[in-house]
Every structure is written in structure tokens, then in C-alpha cells.
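Let me give you the structure first, and then I'll get to my questions.
One protein chain is absent from this view; the other protein chains keep their places.
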Amino acid sequence: MSAAILTATASDLGRRIAARELTSVEVTRVFLGQIKRVDADVHAFLHVDAEGALAQAAAVDARLDAGEELGPLAGVPLALKDLFCQEGVPTTAGSQILAGWRPPYSATVTQRLLDAGIVILGKTNLDEFAMGSSTENSAFGATHNPWDLDRIPGGSGGGSSAALAAFEAPLAIGTDTGGSIRQPASVTGTVGVKPTYGGTSRYGVIAMASSLDQPGPCARTVLDAALLHAVIAGHDPMDSTSIDAPVPPVVDAARSGDVRGLRVGVVRELSGEGYAPGVEQRFGEAVALLAQAGAEIVEVSCPHFGYALGAYYLIMPSEVSSNLARYDAMRYGLRAGDDGTRSAEEVMNLTRGEGFGDEVKRRVIIGTYALSSGYYDAYYGSAQKVRRLIASDFDAAFEQVDVLVSPSTPTTAFRLGERTADPLAMYASDLCTIPSNMAGNASGSFPCGLAPEDGLPVGFQVMAPPLADDRVYRVGAALERALGGGVLTDRIAERWTAGAAPDGSAPDDTARDRAEEA
Amino acid sequence: MALTTADVARLAELARIALTPEELERLAPQLDVILDAVASVSEVATADTEPMSHALPLTNVFRDDVVTPSLPAAAVLAGAPSVEDGRFRVPRILGEGA
């Protein structure tokens, strides 16, 4: 019973909860039990809100018992990236500088989840302020990949992807600035979608780079991701960059998976040197499967994608340097060195020196440099022009094809510690995902098998024009179907759910809370 | 080396980040490598290319001039490192702002 709940899809759980075959409290207890059982190994969560989750679940059950019609995911538990404000619940962004902070308000996405009856189990681990591709930059310790605990779960949203792969939650939320939803999805064999920029609200999401950040859904199946997408997307007047337009028909597309006649462009520049053989092999096979399903495959060139990484590592740090200025020890969060004699300026310096990790410091300093007078034109200004060129590449490509595809990331999950001393090697993880953030279009990563050389998941990236998010799901669903044999993570289900208590043991009251302890 | 240790120290000061000498020694060469890698952007950024600051071409997003509830003062101050008389208490300030 318990293992069956753990491995069930979110849509199935939602259906059974709505049919009152299961209660939300029962389901929530099972997942809290799983977290308690496995999270010491995985470390997907920074804070587990057992009490809050059970209260939310009980409220959903009461509404359903009263005959209220709720959405398809009502009562289903979810893991929330610890970048989203949730009123009264610790929110750290993976940083010491915010350790212990409890926001007095909730993000729009958080509120929409709660309004839809989705149960928030807790907050998941991430690279500090979402800066990284491995979660190793978290101030509260790295997350481990459930496929191989010695490997990274991707980043920055490695906590969310690992929670899905270790069956600690059927749904998760991430944010994607340069690949932080898609690359973790890729290396954990899960689904992750970065909606069109402006498709989901950034209000209440702790900012990394404002013009690039975008919240999105994470799940083990395409339909689950689409259902979650539909819950969180849509116009928000609190976010000036939110699009005031109907949400694309993502759920219909995920149910359909019909790619007959769809023109699929393979991006020539996103292959070759630096791409693992197993990644290229599985990617090629997936393209062939789409062709078999009726898609028309063409090769497309995007000549400026080679400059995307450089432009990204100027624009993003520039915005970071400004967005993270507010962590100054004056109003909330850490205050270090205030001995009564030091000035505010000295306390700011010490707090930021102590509270930020290396990667944050690197990016803040690079951004400060790129914006400083005398260097602005050469760095930030040039990067903005390259951004335009990348967007133009997409525009030209989308005149020829309906979607673009590539591997989600050049390699499978690398080993913990392998790239921590080499920032550039770490940055290369996002080579394939960055162009979509630069242009603001829709993009998702879908499992396409295991690399023969290491048996680790490979991700398939689908990119679609702005507001054509449904095409991303359509291709993802087609691939999921064509691959047959169900969901990729089912291959490790036995390992992670064996030994789960048959009744789903209730968690004790001392939920793990590393952020609080730290 | 394009970015010297002294440059990094100056930038860290501008960014209000106290760096230990060890950190400076560790970070400066890394930053230099990163900057070197991203410098390629100036190769393709031609004068006639329009810079792109926003992902989408939205304009004129406004809200009506209507008062909405503020946070309760207790919630405003709850996370503060130090409070006095309903205000945020901060260490002494050296000089005037901008």
C-alpha cells in the first residue's frame, strides 16, 4: 500500500483522493514517512513542515468530504524549492545569510499551490541563492543523486529533483535561471519545465537574476508536470513581467502527445565536443523515436549559441550583484560583527563576507565589475547585445520549425566534488539550457533513457517559442510514450521504496530542519 | 592577468563583502579565468545590435493608485536583528547617503 502510494503518479493520487479512495492525510503521512526514512541519505529537504503539511491535508480532506470540487491535484503532496517564500515557514535560499528567516508573506506560486489544495511537505535544498549546477553550493550541505549517492542531483534545484527520484514527493517546484529546473531533471531522470518567461509569477521567489528567473513544475511524468504547470501559471498583477494572457493548453498537450506533422529542429551547435557519447546516443535515439511518431526532423543552426554562456555569465552576475545587495544585516537575516563599536558599513562587509559562500561572492564581484563605469559597455552592454542575437537565432529557427531539441546537459550526473574547484567546468553544465533563458522562451527536459557507459539518466530538451509551452509538453509526452516501459524513475523505485512501512509510518515530531539547526 | 588581486579587493569593497587574504588569493585567479572566458561577447556585439534588457517586449505595466493593506508592524520587525521603539536599530553610520 505504502510503496504503491510512493510510486503513484500525482494525477493518479489526485484522482483517488478526489474519489475518496484515499485521504490526503493518509497520502501525506506516507510521504512524510518516506522523507524520514530516506532523507538522511539523500538530503533533499532543508526543512520538513510535517505539522503544516498534515494540517493542510486535513483541510483538503474536510473540503472534499463536504462535497467541494477541488482541482485535479488537491490533496497531493509537493516539495517546494527553498527559494519560495511561504509565510511563517523558514526560507533560506540555501544561504547562511537567511538562516532562520521566516517570511511574513507567501509567494504567488506558494499561494496558488495552497489554494489548489496541494500539500507542501517542506522546503528543498538548492545551491545558495540558486547559483550552481550541483547543490554543492548550498550552505547546508549537498544533496545526493538517488541514482548514485556519490553523484550530484543537478542544480540549483537538486533538492526538488532528488525528492522526486527518491519518491519523497510526487511533485516539486523549481526555478530556472540558466537551467536550474532542466539540468537537475536531466540528471535524475525526471521531468522539469521552464515556462515562458512571464508565464509564472516571480513574486515572492527570492531573486537571483530577475530577467532570467522563472518558476516551473517538476514531476516524474509529463502529465503530472503539466497539471502542476496549470496550477501555478497565469497572470499575476504583483509581477510586472507577468504575461496577461491565457495559460497555454499544457494539460491537453500532455494528454495528447501527438507530434504528427510537427517540425522538430535539432540544434547543430548543441552537440559534439564535450558531449558524452551516451548522451549523444540516447538523444539521437529519441529524435528517431519522434520521427517514427510522425514528427518531421530537420537540422537547424543557431550560430550565436556559442556565445550564450559568456553573455549569461555577465548578465546574470550583474543582476545578482544588485539583487543580493539587500542582504546587508540591517532589516532581517544574519548580522555579523556588531559589537557596538563597528559602523554599519563594517557590519555590512563582515556579514556579507561571512554569510555568502564562494560562488555567491564570485558572481557578486563579477557583476559589480561588469556594471562598473568604464567596463559597462564592454561587458554588460555587449552581453545584452549577444542576448539579442541569441533571441534572433531563435526567431529565425522558429520560422522553420515548431520546436527545437537538444540534450538537456552535455553529460550525465558527475561525481560530488568533481567540479567544485573549477567554476568553468561547473558552468558548462548549463550550455544547452541557457539559450532559452536568454530568449525567455519555453523549454523542458524529459528523460530519454540511461547512458550505456554509466547507467545514468539522460535528458532530452525541447524548446518552443514564447507562449507555446504546450508544444514542449506535446513532444515530451510523445517521447514518454515512445520510450515505452513507463517512467524512468520506476527503475530505481524498488530500491527507494523497499522497506517503506506498509501503512506509511507517521513521522515523529522532530522533523529534520538543518537550516534551523545551522 | 586582466583582473588583479588589487582589482578584486576594490570590487569586493564596492560590493560590501569583507574578504580574508586567503579568500582573495583563492578567488582572484578564478575570477580572472571566468572573465577571460566571457570576454568573447565583445567579439560579436556589433554597434548596430540593439541591447536586450528584458526577455519579453512588454510595456506600460501599471497598477491603479489604490491603497492596499500594509504588513502589521510586528511582522515587519519580527525578523530584524535589532529593534528599538518600533524602528530598526542599526550600527552607527559613517556618512551621508547619495
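Chains here go by letter, A and B, matching the order in which they are written, and residues are numbered from 1 within each.
We take it that a residue touches a chain if its C-beta (ideal position, glycine included) is under 8 Å from a C-beta of that chain, and two chains touch if they have at least 3 such contacts.
Keep in mind that, in the parts below, contacts and distances are computed from a predicted model.
Going by its UniProt record, the hidden chain of the complex is named "Aspartyl/glutamyl-tRNA(Asn/Gln) amidotransferase subunit B" among "Cytochrome c556", "Aspartyl/glutamyl-tRNA(Asn/Gln) amidotransferase subunit B", "HEAT repeat domain-containing protein" or "FAD-binding protein".
The chain omitted from view is touched by exactly one of A:A325, A:A378 or A:L424, namely A:A325.
When the full complex is taken into account, the listed residue touching the unshown chain is A:A93, out of A:A93, A:V360, A:A464 or A:A478. Residues of chain A in contact with the chain left out of this view: 84-85, 91, 93, 98, 101, 103-105, 107, 202-207, 209-211, 237-241, 318-319, 321-322, 325-326, 328, 330-332, 340, 344-345, 348, 368, 371-373, 376, 380. With the whole complex as reference, residues 14, 16, 53-54, 56, 58-71, 73, 76-77, 84-98 of chain B touch the missing chain.
FYI, only the chains that are shown with their structure count from here on.
Work out the mean CA point of chain A and of chain B, and you get 24 Å between them.
By the touch criterion stated above, chain B contacts chain A in their complex at residues 3, 7-8, 11-20, 23, 26-27, 30-31, 33-35, 37-46, 49-56, 58, 61, 63, 71, 75-76, 78-82, 88, 90-94.
Residues of chain A that touch chain B in their complex: 101-102, 104-105, 197-198, 211-212, 237, 240-241, 243, 304, 307, 309-311, 313-314, 321, 325, 328-335, 338, 340, 342-350, 352-354, 356, 358, 361-362, 364-366, 368-369, 372, 378-379, 381-389, 391, 423-424, 427, 437-440, 466.
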